[in-house]
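A short worksheet on the structure shown next.
Every protein chain but one is kept in place in this view of the complex.
On to chain A.
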Amino acid sequence: MPEVLRAPLVVEFPFTRSLGPVQSAFLTGLRERVVLGVRTGDGRTLVPPVEYDPVTAEEIRDLVEVAPTGTVTTWAWNHEPRRGQPLDTPFAWALVRLDGADTALLHALDAPGPAAVRTGMRVRIRWAAERTGAITDIACFEPYEGGAGQPTGHTGAFDEPLSGIVAPARLDYTYSPGRAQSAYIHALSEQRTVGERCPSCRKVYVPPRGACPTCGVATAEQVEVGPRGTVTTFCIVNIKAKNLDIEVPYVYAHIALDGADLALHARIGGVPYDQVRMGLRVEPVWTEGARYPDHYRPAGEPDADYDTYKELL
């Protein structure tokens, strides 16, 4: 069994989300240190507020300000904060029902330890120093001895209300390609292209993924293919990709390596873009120390007959 290959894989997106009128008022309010709820048809006040009644699905728009103080309805002590969480020192997660609200808001509660936290304890909002109109404008809750704080009497109408938020998200993975693809990558690093043959239909897949997609059985028999192959079809790329140091126009092609029953794709170089054609015979170009071919170039052979590759289009 060859060594298992691993590579870091980071998936990171800045999700841009538009806001409905209730969400906009709530998040804009946080920016202004005002907490708004929304009243349902049966007179309950939801904080955080939503656009539609979770019970009746009725559209709800009746904004009502609640206090920045409240009561813990449940909690959980988090002794090892994780990336992105509101505090980087141990804290309690808490659902807090703000004074004037009928539902609870999830956030962090800054407390010295679990012995200082209990359901029913009184807390108040600690505002973030810099606020942009996001749930993180509430830095956290903190213990508070006292009665209900006073709402400011806000109507819910703001100058410059938010219309959207940008929520960054990042997840870190360690990618492993599995048995068949690992074997393929190991062989490529020795400048050999090795596919796998289906025991049932006898097709050779390059790159192999461990299964014949036609027969649904495992491929195992390794077959070295190429190095030369035939262009089966191609396109001309006219738009430069970000972070890619290749001059346009260039040709990207499907190439059926000799002995393979599936075309792989690669860039064609060493020939003007407008002279690439179906049937062109090509060979890989390796650069020093590379683990895969940089591109393919004309092999200097006569073109292949259409009949020899038409099944691979």
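The criterion applied here is as follows: contacts are C-beta pairs under 8 Å (C-beta built on N, C-alpha and C of every residue); 3 or more make two chains touch, one makes a residue touch a chain; residues count from 1.
Here, contacts and distances are computed from a predicted model.
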item	value
Record-based protein name (UniProt) of the chain missing from this complex, from "Putative L-lactate dehydrogenase, Fe-S oxidoreductase subunit YkgE", "Lipid-transfer protein", "Nitrite/sulfite reductase" or "Branched-chain amino acid transport system permease protein"	"Lipid-transfer protein"
Residue, one of A:A108, A:A263 or A:A304, that touches the chain absent here	A:A108
Touch criterion as defined above, residue of A:L63, A:L95 or A:A111 at the omitted chain	A:L95
Contact residue for the chain not shown (choose from A:G178, A:P227, A:P249 or A:P298)	A:G178
Absent-chain interface as seen on chain A, which is shown	1, 4, 6, 9, 11, 15, 17, 19, 23, 26-27, 46-48, 50, 54-55, 73-79, 82-86, 93-95, 97, 103-108, 114, 119, 134-136, 165, 167, 169, 171-181, 209-218
